[in-house]
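The complex is shown incomplete by one protein chain, all other protein chains being positioned as in the whole.
Naming follows writing order (A, B and C), and every chain is counted from residue 1.
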Amino acid sequence: MDVVDRLLGNKKTTEGNGHLPEDAGLITDAALLTQRTPWQSVQLARELKRPHSIEVIDGLFEKFQELHGDRGYRDDPAIVGGIAELDGVGPVVVVTQQRGATTEENIERSFGMPYPEGYRKAIRLYRMAEKFHLPLVTLVDTPGAYPGPEAEERGQAEAIAKSILVMTGLQTPIVAIILGEGGSGGALALAVGDVVLALQNAIYSVISPEGAAAILWRSATEAEKAANALKLAASDLLKLGIVDGLIPEPAGGAHTDPQATITAIKSALIVQLDRLGRVPIADLLSARYERYRHIGVVVEPLPGTVPVAKKQPFWRKMLRPT
Amino acid sequence: MDVVDRLLGNKKTTEGNGHLPEDAGLITDAALLTQRTPWQSVQLARELKRPHSIEVIDGLFEKFQELHGDRGYRDDPAIVGGIAELDGVGPVVVVTQQRGATTEENIERSFGMPYPEGYRKAIRLYRMAEKFHLPLVTLVDTPGAYPGPEAEERGQAEAIAKSILVMTGLQTPIVAIILGEGGSGGALALAVGDVVLALQNAIYSVISPEGAAAILWRSATEAEKAANALKLAASDLLKLGIVDGLIPEPAGGAHTDPQATITAIKSALIVQLDRLGRVPIADLLSARYERYRHIGVVVEPLPGTVPVAKKQPFWRKMLRPT
Amino acid sequence: MPFGRQRKEFPSQLWTQCPTCGEMLFNKQLARNHNVCTKCDHHFRLGARERIELLVDKASFTEHDTDLVSGDPLGFADQKPYPQRVLQSQAKSGEKDAAICGTAHIDENQIELAVMDFDFMGGSMGSVVGEKLTRAAERALANRTSLLIVSASGGARMQEGTLSLMQMAKILGALHRLDEADLPYFSLITDPTTGGVLASFASLGDIIFAEPNALIGFSGARVTSETIGEKLPKGFQRAEFVLEHGFVDQVVSRAQLRERIAFFLNAFRPGARDPRWSL
Partner (left out) sequence: MPFGRQRKEFPSQLWTQCPTCGEMLFNKQLARNHNVCTKCDHHFRLGARERIELLVDKASFTEHDTDLVSGDPLGFADQKPYPQRVLQSQAKSGEKDAAICGTAHIDENQIELAVMDFDFMGGSMGSVVGEKLTRAAERALANRTSLLIVSASGGARMQEGTLSLMQMAKILGALHRLDEADLPYFSLITDPTTGGVLASFASLGDIIFAEPNALIGFSGARVTSETIGEKLPKGFQRAEFVLEHGFVDQVVSRAQLRERIAFFLNAFRPGARDPRWSL
């Protein structure tokens, strides 16, 4: 079922955006959401006390061993990755961005804005997951890739592009979860997956509301307007088919009860990895290709050329929760 | 036929070291060589007027288009590579080290001593050869990999290791030619091939004679002694099975008639690429594996026949000052 | 000499002043020289249609997906509604969106060609550009031919929000299949190419060409210099700078582009491969 149909409302609401059945307590129908304004989501997604990646990793996994380095230039602390043990699933590869909890940590981790070597470390770990047939779990939380001149000189654009390319063809299941802020290409470089989930108050945008306001409204103070226009809130992303399901947060937001949030993430993750684990890898790759192939809205006036909804891969039925 | 047999002289001299039939005017039997002392070879191999890589490329190929960059840090001028057209063979990928003809050029090209990014550019081109099924031709001429601290920081060792690893498994024919000085690992990173040729007065060594003299004779002035001991001259490399054939040079050395030298290189290259082109790739890879698998000399007596030294208290040797 | 006075003597619709050497250039002559200054080789930007004419064998270009136009999935409006911006750009540029795609021949090699048009909303990439480029890659895969993408873009199109961002993954998914099939993909980066376009297909060609002095960067130079609060190195984010840093294979001036691309098309042409080498 493609995005156009979804936008026209030709979808069974019980199937949310049609990517996932309702299971694992995921929100798959935006209509069921207690609405917040996009601007409120921006605030919550950036909330300093919101559980950050390392805290989430500690809560999600039995054991975690961090692996360092891109094998070419430097170990970037803004990207944290390694091997972890997940209850009932076994070993997985985890890759995430890490913001700091303190100013010192933020400086060390460049506020969760990775350098090219960070993305190259991520690529190395993606390939490790593929080589050893381990599922890949990514946690996304970044204002964006680091924009400094050194990052430009070392190929920020190439590193992001390569990371996305590798993920599109990686021969192992991938679950990507937007934890907080999904900042443009710097986030996408970790967010190509078979299933993409977002926390209920996460945001994911092509540009920060401030950036868009500065360019389109010529005033950074219009950030709230931009946030509304950009449809960057999780509920919008669900409607647009960019994320497949939302992980509920406590009423006051994730930071009011990190433990409950992490528990919700964990149960969602286990269910999704179990589902994907039952899909033959070749089908997984075609489905991943189709997932992105159908994102976007185009109008093609010539009769008969408007893309029709693709029939679901055969394994979709057998993935209904039993 | 393995190296031990060769060393024991159990080989048909007409077959040289047994790797290649006599063809294309190659010298495959060291006995047929007009002998020079190793030290004379060292001088000739380092002769400033000796034809260097770019000059050789210009002479060998119809067209050459250089490709730049490692896609990660920098374009290293000490490594020159690209796509070239070879008479009767078609397009090939060429990768080489380039020393300078002038002091300025030598400084720009760090005297033909590549940085890690140089080897990473080479690896990128090796893989391009594989992807597009083009044979790979490498020309080796370097005092060694650049030994400065920046090179260490950017992973000189990793880059060389990776380059060698990739060549051992590259799914396309490889002909490596030692033009002048083959300086240790920095040379080997370009010199793993199905066929490895050397110019008659080239040298190829695990360490420079000066370096060996400083360490083993504790005086750099013993370099000539070291050169003799190291068996680094082309004729020795042929006997040892490290190179498969020698390309004859004009009587006075390559620099006395670069054009004649290049013509000899060209005819040898065409014959070898034609031979390799007729080998199915799977067989080529096994043969390449076996080629290196059998280099080296070990003695394996029946168990017990080797005198066993009596052990010291184990903590004695552990605690030798570090 | 005082160009201020000079310019008056040159009606601007007929003449253009070269920003590099100051020469006043007769527009028709400039166009005949593919927008390259006849005096100092300064490369002005070149329109998408002129670019195609420059690159392909005469009359060999067959355009595809000509009627594909943008929707308004977000109902986006800033100072103007998005659909209105699109209509204005269509009127101004005479194109339906920021990419023109088709099948063509270069030196008798059939290729799929996609050329971005900076004149259309700054060459920004939304769903239409994503769809057209993806189809071009899929056609190359189906026809077992090479793909050439000419980039000129400010990046992803804000007015389609995160959907524009997703086009990066959509196109790269198709390029990954091309790569798996060992089919050549060439990227030609022209002035300016930034943001999400550089951070996806533009940076991943088997061979990457750039035009002289083209602006090539991920973040806008403004953002970048603000990040460190200092001036940027000379030539920062220019083609020659990017070449030195290892991310571009060749900087090629416009006059040689076609022949240069043909060289690699011929070198990588399946015909040029020796079947005896294939597994």
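By definition in this document, contacts are C-beta pairs under 8 Å (C-beta built on N, C-alpha and C of every residue); 3 or more make two chains touch, one makes a residue touch a chain.
Just so we're clear, the structure is a prediction, and the values are computed from it rather than from any experiment.
Who does the absent chain touch among those shown?
By the stated touch criterion, the chain not on view contacts A, B.
Determine and list the chain B residues touching the chain excluded from the picture.
Against the missing chain, chain B presents residues 3-4, 7, 145-149, 151-158, 160-162, 164-165, 167-169, 184-185, 188, 192, 204-207, 212, 215-217, 225-226, 229-232, 237, 240, 242, 288-289, 292-293, 295-312, 314-320, 322.
For chain A, enumerate the residues touching the unshown chain of the complex.
For chain A, the residues touching the absent chain are 63, 65-75, 83, 85, 90-91, 117, 121, 128, 131-135, 171-173, 277-282.
The criterion applied here is as follows: only the chains that are shown with their structure count from here on.
Going by the touch criterion at the top, tell me which pair is linked by more C-beta contacts: B-C or A-C.
A-C
Which chain lies the greatest distance away from chain C when centres are computed from Cα atoms alone?
Looking at centroid distances, B is the chain farthest away.
By CA centroids, point me to the most central chain in this structure.
C
Let me have the rounded angstrom distance from the C-alpha centre of chain A over to the C-alpha centre of chain B, please.
48
For chain B and chain C, let me know how many angstrom lie between their CA-based centres, rounded off.
Here chain B and chain C have centroids separated by 41 Å.
Find every residue in chain B that makes contact with two or more other chains and list them.
71-73
Listing for chain C: what residues touch at least two other chains?
179, 245-247
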